[in-house]
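Have a look at this one.
Removed: one protein chain of the complex. Kept in place: all other protein chains.
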Amino acid sequence: MKSTLMVGALLTALTATSAFAQAIKLADVAELSGGGATVGTNWKNGIDLAIEEINAKGGVLGRKLEVTHADSQSNPGVARAQVQKALDAEPYVLLGPGYSGSVKVTAPLAAEAGIAQIMGGEAAELTQAGNKFLFRTSFGQQSSMPKVAKYIHDDMKAKTVAVVWVNNDFGRGGRDMVTKELERLGSKVVADLSTEAGQADFAADVGKIKAANPDAVFVYLNEEESARILKELKRQGVTAPLMGETTLIGQKVIELAGDAANGARGHVGLTTDAPVDLIKAFREKFSKKYNYVPDHNGLKGYLAVYMVKATTEKMGKVDPKKFAETLHGLTIKAADEPGILMDVTFSDTGDIDRQSFLVEVVEGKQVVKQVLPKVK
Amino acid sequence: MTGFAKPLKIALGLAVIAGLIVVPMNFNRYGLFILSQWAVMSIAAMGLNLTLGYAGQVSLAQGAFVGIGAYAAAIMTTHGWPLPAAILVAIVLSFAVGWVLGYPALRVQHHYLAFVTLAFSTLAFLVFRNESWLTGGIYGISNIPRPHIFGIATNKPLPFYYVCLGTLAIVSLAVWWLIRSPWGRAFMALRENPLRAQSLGIDTRRYTLMAFAIGSALGGVAGALYAPLTQYIDPVPFNLSLSLDLLMMVIVGGAGFYFGPFLGAMIAVLLPEWLRFTEGYYLMLYAIAVMLLLIWSPTGILGILDRYLAERRTKAASALRAVAKSRLETAQ
Partner (left out) sequence: MSNLFDLLVAGLATGAIYALVAVGFTLLWQTSQTINFAQGEFVMLPAFLMLAAMHAGAPFWLAIILGILLSMILLGLGFKMLLVDPMMRHGVLPLAIATMALAIGLKEAVKQFFSAEASPFPSIVPTGDVSIFGHAVSLQSIGVLIVAILAVVGLTTLLNRTSLGHQMQAAAQNPTVARIIGVPVERMILLTFLINAFLVALASLLITPIYLAKFSSGEVLGQAAFIAAIVGGFNQVRGAIAGGLLIGVLDNLAAAYVSTQYRAAVPMIFLIAVILFRPQGLLGRAEERTV
């Protein structure tokens, strides 16, 4: 213990002379094993890619970025330990976690330490607890689900809707939000179907949808399960229009489901399939480095780092205390900071506002049907 | 553990206890959290060790009992009840559920308890997740308060570590007493030779059931501490893999050894943390380490030590058994 302290002190003394060239330290805690491993690995890869790019171009304000990754095992208790460890090392900004439960348990710790936390969780309540240090990298479900419900009610003209969701905190949150909105608009939820993560057999669920005979089906599952239910819907001959989110109509789902994906529609807040040149370029860079096409979590991790860069450059100095204050209300334009990919504005609660799209799968390709503008 | 001279053992024990109290005082918050986790897991593993190591029953539901305790504590303390009351409820609840669960399984055949507890583990997870009115469902329960003990707030990591350590000490003493009581000797007689135990007039089913229910109750205690430790719970940490982890702790530490669970929990909680410097490889290396350890000594860490003392121990055990027998006879 003592010897490491002394070595540490020695190192600090040695590097103190060149303090201005010291690296800016970020800490990432993500789901790198357990149920969220795919989510967390995408997030981590996105972060690494962004940091590599930024450092290759000289860093932020002349200083390099450095990140440590820690695995939360998709378990809130472990996430708490790892965030505590990260905070004990006094990072500039904390990145992650991605699971809403893990965010809930760690957000008070970061706030207490006065360190900004840029996370991947999408549950509505996260930014509604008055935390002044918490920021999203994607739409919260309270901003995406009303758009989905509105589309189902206004454009699909559905009076009755079946809602299929995956029973984890991602799926449950979306289901609660969309059900509330649909009922507010006057569409009735006639089938409410919970499914399991990793479920292979959707015959019973699709059978129930068939029996309920809804005007539209809202599907809110992970990519792999989305592909399976699309196949089963086709097999059992369900013809009601399908509506979902990024996870229903992403390129990966289309690949896995084949022509069963045709006709599915979705609201896309953040996707590597978005018809934006910067995003297409990102996708190319990412696939080249990691040999696979990222999902939206890869984008979130990438954006998190560019949020750090843009905010720091806006402040003109590396100041962890002022970071959160500066990011609140900040608008970052893609023209000024290409890494942010699309113009984005952060609200006072840490929520995100930007353009989004309504997409339909036509003959195995995504076609943009509508561009939904920023709210403000 | 009979190899050392008694004063030496006492001195060693006191040194370890003093170390556990004094050394963490200058730990950072992360170190204290991990150490508290170790204390909590030791309690749960000690319960399972009672079921498995002393009574010879495999339970694959210890994680579910930790969950029951955690939810009891989370629900009660967020509604204003004090933590000791919640711990009491956790004990009673886990004990009762354990009893009801074990009763039919042990009626049929000895080792079917393992399969029944496996099923129960999944059922408990589903109840935690689906009964949102009570458990908050997948959203879980946040803002679980930490208790005031004798008027002292334990919000900070160090005081709460002492709460965990203190509970661990109380549980350890209680278990120490239990396994030296006629009950504990009956448990051991059951494990060594159930048929003979029965012929000696021990009501095997009742004692086995008792061991399982008491072990489960200790799982409940661990859970009741886990909730205020993380201050947030959701169903996921209490699924089957926690039960399997706890089983691993007991076996790796040395099933049936009093100090086995402490060492097993140390391996399961601290070893992955030490290996984290290898980043993506840490869990893989942890798995390999556990396998190597078991290949080296299938009876766990303490089994290695025990191998050298095997002969003396058998003699002592048979003497103990004789004493247990006579005590039980006189008790009846």
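When the chains are written out, they are named A and B in that same order, and each has its own residue count from 1.
The rule we apply is simple: contacts are C-beta pairs under 8 Å (C-beta built on N, C-alpha and C of every residue); 3 or more make two chains touch, one makes a residue touch a chain.
Keep in mind it's a predicted model, so treat the numbers as computed, not measured.
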item	value
Among B:A255, B:V269 or B:L302, the residue in touch with the chain that has been omitted	B:A255
Residue of B:G13, B:P84 or B:P104 in touch with the missing chain, whole complex considered	B:P104
Contact residue for the chain not shown (choose from A:A23, A:L256, A:M315 or A:L372)	A:L256
Chain not shown: contacting residue from A:A203, A:A281 or A:V371	A:A203
Chain B residues that touch the omitted chain in the full complex	52, 58, 104-105, 107-112, 115-116, 118-120, 122-123, 126, 129-130, 240, 244, 247-248, 251-252, 255, 280-281, 283-284, 286-288, 290-291, 294-295, 298-300
Absent chain, residues of chain A that touch it	33, 35, 37-38, 40-42, 167, 193-196, 198, 200-201, 203-205, 207-208, 210-211, 223-224, 232, 235-237, 255-256, 291-292
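The criterion applied here is as follows: only the chains that are shown with their structure count from here on.
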item	value
CA centroid of chain A to CA centroid of chain B, Å	38
Residue numbers on chain B that touch chain A, as the complex places them	28-30, 33-34, 37, 129, 137-140, 142, 226, 229-234, 236-237, 273, 276, 279-280, 282-283
Chain B contact footprint on chain A (complex, rising order)	32-33, 35, 69-71, 74-77, 80-81, 84-85, 87-88, 100-101, 104-105, 123, 125, 167-169, 172-173
